[in-house]
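Removed: one protein chain of the complex. Kept in place: all other protein chains.
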Amino acid sequence: MQIENPSRRQFLKGAGALAIVGALSGVAGIATLGGMKKVAGAEKMNMPETDRQWVMVIDLRRCDGCKACTTACQKEHYLHPEQEWIKVYKLEGPSGQKYNLPKPCMQCEDAPCVRVCPVKATFKTSDGVTLVDANKCIGCRMCMAACPYASRYFNWKDSLPVPSTLAKPTPEFPVPQQKGTVGKCEFCLHDVRAGKLPACVRACEMRALWFGDKVADLAANPDEVVKLSTLINSNDATRLMEELNTGPRVYYIGGHGQEVNY
Amino acid sequence: MELMLDELREAAVRPITKPGKWFYLLAGFLGLLVTGGLAAYIYQSIHGLGVTALNDEVFYGIYMTNLVAFIGISYGGAIVSAILRLTHAAWRAPITRLAEGMAVVSLIIGALFAIVDMGRFPHIWNVFVSPNPNSPVIWDMMAITTYLMATLIFFYLPLIPDTAILLSRSSQKFQAWRVKLYSLLSGGWKGLTTQRSRLSTAMNLMAVLIIPLAVSVHSVLAWVFAVTSREGWHSSIFGPYFVVGALFSGVAAVTLVVVAFRKAYHLEKYIGLKQVRYLGYLMLALGAIYLYFTFSEFLTEGYTQYQATVPLLQSLLAGNYAPLFWAFAVGAGIIPVLLIAIPKTRTVRGITVASILVVAGMWLKRLLIIVPPLRQGLFSTPTPTYHGTWVEWVITLGALAAIPLMMMIMFRLFPVLPIHEMEEIATEESEHALKPAGVLNSGVE
Partner (left out) sequence: MHIGRFWLKPIALLALIACTMMFGTTVLAADSIQMMGTVLTVSQQLKTDKSGQHIVLTARLTGSDSQPMSDESISFGEMQSFMGNENLIPLGSGVTNALGTVSFTYVPLVTGTHTVRVFFSGDGNYLGSQSSIVVNVTSVTPPPNGDAPLTLASISCWVLLAVGIVVAVVWILLAAVIVGVRRSISHASR
């Protein structure tokens, strides 16, 4: 049986195929090394970054569990009723005391979600907020697995219809949410960078939610401005799951329904 | 010897030459199931993952289970072709082709579930634009593609001489496209000594290389769960746990494939009780290790009675998931051990039953690793139950049907018995005066 001398042809074919694969891996590798330092998705944002460090302080003594914060957030972002980006838990303490815990995204300094995202769709801004670039998100939900605070939510279906006057979604104002991607509290960065309080802070009638800036050392709710460090230190504010070393930016003043004068 | 070799070659191509009419019936039925699965996937692509029973608390379910289970099954190929090759276990000879073929097929189908589970697959090209080397998902993709390439190469190498042998058989006339295919694949094989030694070296090298690759794939799959801080997932045993589990379920799957093709194409002369029994013993050993790891995991978790762990263990051992867990423990643990240990049940039928139980039980076990920790939730809030919707089950069924279908098609292209390897091992054996030509007649026991 006659077989043509294919050795050179076959070699070229085989080498060519594997060279393509090698090139792809090489590109991936170079993009990896190059992308390790870069904040991915930053160029997709449409607002200039600020030199602030945003934090939230939540006074559990004042929270009555009314969930006005949850509703306001859902309204602002056109979310479905089951998507609660700031969830209010009704919990019981060790001595039987009942208290309410509003929980937004912790915007962790060393965020586990940022660490595990395969395509760098979720990233930290320089002012401390963790954002999601829905154009990159492949919907693998590894970030949801990694988040120890269960603060990430998947878009299992299309978002509620949004008015056509709304601009295209950006990471700072991810409205409408895209089906098949992950969404979460983004500290209403679009409002905050323009000097307006987040939707939940504005909506809380008990004034349990404060929004602050560590750089200017100030915290505000719709009624007043106070010194952030005083608010945190004199009320012994703590953070959730401190031992996980995530560096959360939401401080909690413990309590349940006490009368409060700052 | 020549007559025996001719008989061997005839048997090896029996699926090609004499498929039987049941072949077309079965292929048609399996094809229907596969089409159903594809249709369900298209439906899911249009409507989104909301058509599954997944939610924000239980966001991994049947698809992730399938990903782990189907890739796990492919490890049967690694253990039979690679590990047994390195240990010179001659009994493996007739089944290496079946094992490797099953490995290729189940690996591809398993890897496809990563795509099925993805919310927005069209964005996958971002993996090349901005990959994150810290992500276990990226490690997954690198490990699976590398392992798939290695498995394909390992499947192909013994086909070089086998396709040449097919062409050289003057009694068999193949269609023109087959002749073209076989001559392309055989690449000038003439059975010369230099060629044999080169091939042998390459096979040994691949056997050595494929072991760390196999270990890496399931370890990385395990670490997708283990690097999170969730109770029930964040365990140091997960890497080795998943690898042993994959080997265990892989051997069971190889047994099923071997028994099925043996029966369908009357290969009893070459694939004997010995092969099935030894596979059974392997399964037994691996099962014992897997049960030991499970026990170690539960003991470590349960002894400290942490607030987060107690409800999880309770749901697995005595609560919501107890029926499934004990079905696994008894069905994939105790019963197969008994079936293989007791000489009376150590028959082809008995070992087949054990293998079916192991494959099914290990699928259940993967589900029990993934879902109960998610059902437990964080911040002690109740979570909705997860039973899967018709979309998930139909896609699973389609994938399950795709494996035998693809194997049936595969062995209409390639010989089902590794002719060259069997001849090689037979020559090796006949040089040992103790057992002349033992492997070619292993069915005669």
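The chains carry the letters A and B, assigned in the order they are written, with residues numbered from 1 in each.
Definition applied: a residue touches a chain if its C-beta (ideal position, glycine included) is under 8 Å from a C-beta of that chain, and two chains touch if they have at least 3 such contacts.
All of these numbers come straight from a predicted model, not from anything done at the bench.
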Study note, to complete from the structure: Touch assignment to the omitted chain, from B:36, B:188, B:240 or B:319, lands on B:188
Revision key, fill the gap. Among the options B:54, B:157, B:329 or B:417, the absent chain makes contact with B:157
Revision key, fill the gap. Out of A:110, A:205 or A:236, the sole contact with the unshown chain comes from A:110
Practice item. Check the options A:226, A:240 or A:260 and report the residue that touches the missing chain. Key: A:226
Point to revise | Touching residues on chain A - with respect to the absent chain | key: 3, 5-7, 10-11, 14-15, 18, 21-22, 25-26, 29, 32-33, 36, 53, 108-110, 192, 195-197, 211, 213-220, 222-227, 239, 245-247
Study note, to complete from the structure: Even though one chain is not shown, chain B touches it at residues 133-134, 139, 142, 146, 149-150, 153, 156-157, 160, 187-190, 192, 194-195, 198-199, 202, 205-206, 209, 213
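We take it that only the chains that are shown with their structure count from here on.
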Study note, to complete from the structure: Whole-angstrom distance, CA centroid of chain A to CA centroid of chain B, is 39
Point to revise | Contact footprint of chain A on chain B as seen in their complex | key: 47-50, 54-57, 59-60, 114, 117-121, 123-124, 126-138, 141, 149, 167-168, 183, 186-188, 224-225, 227-230, 233, 377-381
Check your understanding: Which of the residues in chain A end up touching chain B in this complex?
Key -> 1, 3, 6-7, 10, 21, 24, 27-28, 31-32, 35-36, 40-41, 82-83, 89, 91, 101, 103, 112, 115-121, 135-142, 144-146, 148-150, 153-158, 178-182, 244
